[in-house]
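Left out: one protein chain. Kept in place: all the others.
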Amino acid sequence: MDPRPGHAGFAPAPGRQGPVRALWHWLKRSGRSEQPALKDLAPADLKRVRTTLRECLAEAGGEASARGRVEWLSATYRDLAEDGRKRLLQLLAEEFGPDEHAVGRAIEDYLRTPPGPTRRHAESRLRLALGSPRIRILKQFNLLPEGVKFLVDLRDDVLRYVRELPDIAVIDEELHSLFGSWFDVGNLELSRITWSSPAALLEKLIAYEAVHEIRGWGDLRKRLDSDRRCYAFFHPRMPGEPLIFVEIALTRDMAANVQSLLDESAPVLDPRSAHAAIFYSISNTQPGLRGVSFGGFLIKRVVEQLLAEFPKLRTFATLSPIPGFRRWLEGELKAKSQTLFASADADRICRAASTSDPHEALAELLRRDLAEDAPAAVAVEPLLAHLAATYLAETKGPEDGRAQALDPVARFHLGNGARLERINWHADLSPRGMRQSCGLMVNYLYKLDEIEENHEAYAREGRVAISGAVKRLLKPR
Amino acid sequence: MDPRPGHAGFAPAPGRQGPVRALWHWLKRSGRSEQPALKDLAPADLKRVRTTLRECLAEAGGEASARGRVEWLSATYRDLAEDGRKRLLQLLAEEFGPDEHAVGRAIEDYLRTPPGPTRRHAESRLRLALGSPRIRILKQFNLLPEGVKFLVDLRDDVLRYVRELPDIAVIDEELHSLFGSWFDVGNLELSRITWSSPAALLEKLIAYEAVHEIRGWGDLRKRLDSDRRCYAFFHPRMPGEPLIFVEIALTRDMAANVQSLLDESAPVLDPRSAHAAIFYSISNTQPGLRGVSFGGFLIKRVVEQLLAEFPKLRTFATLSPIPGFRRWLEGELKAKSQTLFASADADRICRAASTSDPHEALAELLRRDLAEDAPAAVAVEPLLAHLAATYLAETKGPEDGRAQALDPVARFHLGNGARLERINWHADLSPRGMRQSCGLMVNYLYKLDEIEENHEAYAREGRVAISGAVKRLLKPR
Amino acid sequence: MDPRPGHAGFAPAPGRQGPVRALWHWLKRSGRSEQPALKDLAPADLKRVRTTLRECLAEAGGEASARGRVEWLSATYRDLAEDGRKRLLQLLAEEFGPDEHAVGRAIEDYLRTPPGPTRRHAESRLRLALGSPRIRILKQFNLLPEGVKFLVDLRDDVLRYVRELPDIAVIDEELHSLFGSWFDVGNLELSRITWSSPAALLEKLIAYEAVHEIRGWGDLRKRLDSDRRCYAFFHPRMPGEPLIFVEIALTRDMAANVQSLLDESAPVLDPRSAHAAIFYSISNTQPGLRGVSFGGFLIKRVVEQLLAEFPKLRTFATLSPIPGFRRWLEGELKAKSQTLFASADADRICRAASTSDPHEALAELLRRDLAEDAPAAVAVEPLLAHLAATYLAETKGPEDGRAQALDPVARFHLGNGARLERINWHADLSPRGMRQSCGLMVNYLYKLDEIEENHEAYAREGRVAISGAVKRLLKPR
Partner (left out) sequence: MDPRPGHAGFAPAPGRQGPVRALWHWLKRSGRSEQPALKDLAPADLKRVRTTLRECLAEAGGEASARGRVEWLSATYRDLAEDGRKRLLQLLAEEFGPDEHAVGRAIEDYLRTPPGPTRRHAESRLRLALGSPRIRILKQFNLLPEGVKFLVDLRDDVLRYVRELPDIAVIDEELHSLFGSWFDVGNLELSRITWSSPAALLEKLIAYEAVHEIRGWGDLRKRLDSDRRCYAFFHPRMPGEPLIFVEIALTRDMAANVQSLLDESAPVLDPRSAHAAIFYSISNTQPGLRGVSFGGFLIKRVVEQLLAEFPKLRTFATLSPIPGFRRWLEGELKAKSQTLFASADADRICRAASTSDPHEALAELLRRDLAEDAPAAVAVEPLLAHLAATYLAETKGPEDGRAQALDPVARFHLGNGARLERINWHADLSPRGMRQSCGLMVNYLYKLDEIEENHEAYAREGRVAISGAVKRLLKPR
């Protein structure tokens, strides 16, 4: 997949609010019957933390002692309020790095040896010298039943604090590398989630769903009905905790509107008569696994499973949000970008908005309720479809000037070898859908015999696979 | 446990012969219905191997392509005869190391940055630059169902070839480090093995048992009877493949003779009336996991399990071989070591051997059949018991002058916190027992409330915990 | 247990309404994606049913043919509306009984043989001759994965139609006897139900709970919290289908009020500090298993499980409804029973109701809202407690004049060996609680060392075990 696992994925949206957010927090804390107020880290505690960390390194005693130490450390950390946690992380970063003298000697040694086998030995020794005490301590948390989850949550904290505390970036990097090894795709288990899955697992779907909020048990039951499928990756050391999950609707044709997919009163299709499998939601659940990408593997394994169950399926496509579209468009409008409009478009929107400046006109129309205001909608539809196609196919990200799409979801699917297939108007009329992308959504098509080629072309040259329909949208107007 | 996992353990004895050896080979090859002759590596094949290794690095295509590549590589490797394997390993070591220029730049960068957060970043980058392409390729074998086992067997090969090919030592080191992470004790599962375990697993015990050969299914059934226990560690990615296993007899008292433990016609004890648990055999099964030590964890976890099942147990002890005793003693005799005999001992053995040189006398008596020749046995018994105690408690190894016992089994149990409890005469009268240790065996006692302290004292100062009885044997005579 | 498994138990209350009732119906029909209109049984269909039943008897063809036949029969039956079902059952009763000539001959034969071994043979032959073709056909439904459930539902129908169609009583009797063998307690599995149980199972609890309606997933989650337990019996041939389940609250003391037990916002108790286990709801789920009683076994097995988990538990008691109390009381009032009131009670209620006829007074006060109307409540409380004690302990049922309590729940627990422990005022203020028992509830106490004796005394002489407190309530006033 993605050779340098990016920072994109589908992390839980920051703006999530209300009861679902509360449930999510509740889950993070669950296992303790009462939630005491979080504490500060008193100097005496800090001292004991330092001593315990050193004992971890000394590996004094046997397995039981080691487990006791990390148990105490994890309980202490979990009970700390933000300030205490920061201080503890800082301590770990500052005092438990590799021995710099040893590193220096190993470097000297390395530089002195000639290439060949001896150099390879020196290389090994240098690698060993760079091995950090921090990570040796953190690995010991694997002795705890919930230890892996603890480290994943710890990295979540690190990622949130790191702007303020650049010192702790090194913990992020070391955990990222450790997780890359632990969460290797060979270690992940793909499981189907059904209405017969444990309720304790299903409520996590409700909490974690990041794309189209699950509104309760009735909604969830619909999403697990006989014409739906849901799959997740699990790690054997984090049982009952999905790492990423995907929701699929089996439909006759490629779906164009997400509200009708989610309509609880819609009739159920006999899944054996379906020709299309629509991936309408993919949610990463663990912010602490950022950059450890398994989304691509998930989609391809799920396609295999679906084909085994329903050999008649012909179309595998997503119905995806375009989360960055409106923000990008508003930026372009502010900058008075001259490439936005062809004259026909400009005329049409100026007429609808009763102004003569097309930038102002578009800005004004976007402020209206495009779900309800038919004249405004008619005026902007062709232009927005063109602009969305441009945004997805031709607008490159700042992170990697050469090749990567600016839109994170596009980056993910195009990087996986999907094709930009169709732009859908009035496809997501929810408040979030209107806010992010003026109600537009996109289908990315996974065409089995083109995936590899598309992936290669995108990875090497940033070339995007595009359907005929989207090509027509892209044409100069 | 052992902070720097040692090279000792209990690797299958090299001298294993006959049908069991054949079965062991058979198991290594099983899964293929016919065993074709192993092939050489033709130049064209070598070229294809190189190309495929490069494609692995490029991570071209998706998971299926990646899996296809490592499948081909593993099948190719498995079919190669020794010469071909060596060439392939050499290729991997020479051509797939880190980019030395990048390492050079990262070193420069590191040396230039001042200590503190920036230095830590430079450190991270240097670590990344040292990350070897080899190991990135090897990790991809985890995609195969049998991939982990393949890598373990690969390292077995590397360890056998490395004297001749010092270049490939780097592969050993990298795999050792990778296995340290994969076979972390938190990832291991302790399982009891019983007569209700799969026959396919049980026949592996027969093949792998390294200490006291299992002579067939009847012998095995006895070792799994109601007054016996057998436990093993398993790794989830190597199902059905025990990593290490221990055999235990539940007895009234601390056992002093292994043949009576293994006597198939001996009556079965009601295990609830047992006071002692005797660990009479511990076998590592995977030579490719050398240095990844989990034996100490195994013993302590098994003690927990036994106590939960039989709260009346008071004594946890081994009945262990002294594999290096006779070799060491013969070396001392050759060197005419002057500290071997007190005069009373010298007199006694000279009389028995009818010579006046005690060194010659002992050498001569050792050549007799001490299991049968009563006068010889009577003459040497007190002396050999004294010498064995000296060998175990006071003879330090060449590998680590400071602290480690010379005898590998002693090193293992003393390092785990056990106490040198009792030397047993006529304890193993099998040919191997006579050959290795003149029929002597030793009990190491795991006293629950002393384990930690013993472990510390041994690890820090090389101080050995010794029972009163053994102390008396050690006294100058 | 109950030597003649009664007709009481805790069948789903007939008055269940609203969404829960709808869900229950939905579950009964689930498995079919669309619910077609139920059909009538056309004459041609009836003919085919008769032919197929005869083929079943002939056991033509192999297992596949047999399975095909019962599959068709069960699908046909499931799609029939009530009229068709009745006709089909009638057909089965009338035409598929034993051969009366063969029975006649076997009787003759039996009557002719003298007592002793020959008579025993004749007895066997008579038993064989009475073996009914109906039941041989019905047993074949066991070939279907859902066949056992089908038969249980079939008997539910029979029980509902039998008043109108006395002919089909024989099917009820034969199925009752068959179920007695199939649902033998040795074949039942006791399982704990938790929040980690499948949602598809949990929603059945919501639907089946017959005593205190579960109001949704939040209510259910509370009932499965760490200070609660829920256990059910399952049959291996009806997986995922609880036969009977019990809900338990772990509390400090014997609970006196069910609303506070069910309060979702109540704090969670650390279950290790509980001294009492309160069985506050027992629900039979399968009307078709009426008379196959396993409730008593359930309670005793659950007590064992609870004691194993929480050795500190001292009190095992129910908090039970008194479903027949008010109906009985109103009957007594109508009949102007003279034994209801002592004079003090009569005075008090007459004063409160401002009438001079105590029967009228009580009737009048019972019409008020005793949950809110404090003066009325104060006036009736001691009288109602006395009357409830009388009703439970001294009022015998019409079904079995000798011994059985009139109240079905009392009959169940007293028959199991429980003791009538405490009458609780204002214990169930729900509409149903007020309607059935004026808000009163009762604790039955399961005292482990008295259960057998109580059971014997009740079974043999109808003697009820009564606490001191209830004895005081019973005293002539």
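All chains are identified by letter, namely A, B and C, in their written order; residue positions are counted from 1 within each chain.
The working rule: a contact is a pair of C-beta atoms (placed from the backbone, for glycine too) under 8 Å apart; a residue touches a chain by one contact, two chains touch by 3 or more.
The structure presented is a predicted model; accordingly, all values stated were derived computationally and were not measured.
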Among the chains presented, those that the missing one touches: B, C
Candidates B:Ser65, B:Ser177, B:Ser197 or B:Ser467 - the one touching the absent chain: B:Ser197
Sole contact to the chain not displayed, among C:Lys47, C:His121, C:Arg327 or C:Lys471: C:His121
Candidates C:Leu46, C:Leu91 or C:Ile107 - the one touching the absent chain: C:Ile107
Touch residues of chain C, complete complex, unshown partner: 1, 3, 59-65, 93, 97-98, 100, 103, 107, 110-111, 115-117, 119-121, 123-124, 126-127, 130, 132, 139, 142-144, 147, 166-167, 169-170, 173-174, 177-178, 181-182, 184-187, 236-237, 296-297, 300-301, 416-417, 451-452, 455-456
Chain B residues touching the omitted chain (full complex): 33-34, 194-202, 216-217, 221, 226, 240, 268, 270
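Definition applied: only the chains that are shown with their structure count from here on.
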Chain nearest the overall C-alpha centroid of the shown protein atoms: A
Farthest-lying chain, centroid of Cα atoms versus that of chain A: C
Inter-centroid spacing, chain C versus chain A (mean Cα positions, whole Å): 51
Length of the line joining the C-alpha centres of chain B and chain C, rounded to whole Å: 63
Chain A and chain B, separation of their C-alpha mean positions in angstrom: 44
